[in-house]
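Here the complex is missing a single protein chain, while all its other protein chains stay put.
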Amino acid sequence: MEGLRKYFPLRGPLGNVNAHVQAVDGVSFHVAKGETLGIVGESGCGKSTTARLLMRLIDPDAGNMVLDGDPIGHGGLTLRELRRTMQMVFQDSYASLNPRHTATEEITFGLRVHGIGRSEAREQARSALRLVGLEPDMFADRYPHEMSGGQRQRVNIARGIALNPRVLILDESVSALDKSVQAQVLNLLIDLKERLNLTYLFISHDLNVVHHVSDRVLVMYLGKVVEVGPVERIYQAAAHPYTRALFASRLSMDPRQRVDAVPLVGDPPNPVRPPSGCRFRTRCEMAEAVCAAVEPILSEQGALHEAACHAVTPNSGHSRAGGLAHAA
Amino acid sequence: MSAAAEAAPAARPAANAPGRRRRTGGFWQRVGRQVLRDKVALVCAVVLALIALSAIFAPWIAPADPYKTSMLRRLLPPLSPNFILGTDELGRDMLTRLLYGGRVSLSMGIAPVLFATILGGALGITAGYFGKAVNMAIMRVVDVFYAFPSVLLAVAMAGVLGAGIFNSLISLTLVFIPPITRVAESVTTQVRNQDYVEAARATGASSVRIILQHVLANVTGPILTYASSLVSIAIIISSGLSFLGLGAAPPIADWGLMLNTLRQAIYVAPINAVLPGVMIFAASVSFNLLSDSLRTAMDVRA
Partner (left out) sequence: MQRDPIVEVEDLSVRFVNRDIDLSVVSGVSFSLAAGEVLCLLGESGSGKSVTMRALLRLLPPHAQITGRIRLAGRDVIGMSERQLESVRGPVGAMIFQEPMTALDPVFTIGTQIAETIVSHEGVSYTDARKRALELLEMVQIPSAERRLNAYPHELSGGLRQRAMIALALSCRPALLLADEPTTALDATVQIQILLLLRSLQRELGMATIFVTHDIGVACEVADRISVMYAGRFVETGPVGDVIARPSHPYTAGLLQSTVHAGSRGQRLPSIPGAPPDLADLPNGCSFSPRCSRRLAACDTSVPPLVGVGEDRMARCVNPLLVAETVLA
């Protein structure tokens, strides 16, 4: 099957009248079928906004999206079809379940929306519960408060997969779980992906978890994509200084090899008034005049690997970029 | 992004435990049990049930005809032979009149609140769910009404519409729509921002469907609690309207009206004059306490 790719360029500041919070600004990327794309970044970098834009839970100000060759809207896929093809699992397992609905009611809701009869929907809800490892006889009639965090998150996943989507967006879906339960849910997600032939968009601030599940990784900073590439390349040979700092900030799991120097100073700036040019320049040790003047664009760093930094972009005018220019 | 798994480490399981141990069905069952465990609420419920039953069955249990007057037995004191609670200024049996009065007064307390809950709830949920321009339009109009004190508004409306039970019912309904709309709007806004509503939207469900299945179930509790606290106010205002001659007209038995006509006799037969007031007090206090208990019961988020 050639040419089966999903392409989602989204552009434009997302904002309301008096304050333009540039939550997501000109983000473009694609996800191949059957792949897991990890999206990492710190709070306020626009990862969750991106997820909600993809689901059209909020309307983008600009940009368009192509799913499996079909554009969304403009005579292509309708919103309803989009939301059947793409589903989402949220971070907070409690808030994302209606406290007055049992597990079955929660799962059948979406099925009924898409015109499936009551008894048929119940049957499908049971098999979805079975798929996520919850015995239907025990859990079908439980309310959210009668389940543990891990069980609730499994119900959320069951609700997502019951509609038979092709893409599942996981927005910090395992972040709030206890470590011992997190591992169970991660294993489940990896199994489901294989069994149901799913494509994942895995959003998380936890770099270790993203490393564990992703094929490719997209790094965001203040609403922009700063780097994207295959997981091993990003984790071992990151080109963007922000990505490198982010990885250096990971906590060592070995008390004999503690982090000794602060990899990155300061806090992320306010997204209402982002810095000019490169948004990372205020915290970057390699910043030069060109970084304030010109916004860097993604440039190729190797196979499937791109980064938006003047220092690694040939002919950008950055002093470090010269050598690369000759090479290129 | 916080991985705040551990906000109140011990308080949460503590709150969880009782709910988990006896795991039974619905939310309303649990609320019901909780209310019944509250002794004050139980007493109030019994008092209200007695008043309501006696009002409903007044024609069968009342000892006399509520409209039969007699100049000879005016203002008999309570415990007179044949007239347990005495008679009023026209010689009618007080007990009978109080029983019949309950029919008007209770309906005037409950009906307007019921109508206002339906209309105000619909307005508030619409405003809260759709937000933005819809919210602005609805809530600004509501604010205009909200600016007037409720009693004044009721009196003005009843004045415009003219006296009578039906008109005072309409004016009371109009009085209660704004506050209920406000409450409904605020709880709907909260629910609307929950992830599960977002998740429901993500399944492609229509707004109507989401409101009916997700929003309604989660907002009716708070709205009903608030509405039940308005019943006592409705009883008092409707009694006030009758007292002013804008509500029920003589010879109909109504607690407010009785209070009005008997007030001239306050020095001659003080107990008789006070009795309708006692009924108004008992009914409205019971409604208030019951609604308080309901609120506490529903507050316990399992």
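Should a chain be cited, it is by its letter among A and B, assigned in written order, with residues numbered from 1 in that chain.
The rule is simple: a residue touches a chain if its C-beta (ideal position, glycine included) is under 8 Å from a C-beta of that chain, and two chains touch if they have at least 3 such contacts.
This structure is a prediction, so every number in the text was calculated from the model and none was measured.
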Omitted-chain contact residue, chosen from A:R80, A:H114, A:R142 or A:H212:
A:H212
Among A:N197, A:S252 or A:N315, choose the residue that contacts the chain missing from this document, as touch is defined above.
A:S252
Given the full complex, what residues of chain A touch the hidden partner chain?
42-43, 148-151, 178-184, 186-187, 190, 205-209, 211-212, 231, 235, 245-246, 249-256, 258-268
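Convention: only the chains that are shown with their structure count from here on.
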Using mean C-alpha positions as chain centres, tell me how far chain A is from chain B in Å, no decimals.
49
For the complex, which residues does chain A have touching chain B?
42-43, 48, 52, 55, 57, 79-84, 87-88, 90-92, 95-101, 106, 109-110, 113-114, 142-143, 145-146, 149, 156, 159, 163, 172, 175-178, 205-206
Note which residues of chain B are touching chain A in the complex, please.
1-5, 16, 19-20, 23, 27, 194-196, 198-206, 209, 213-214, 217-218, 301-302
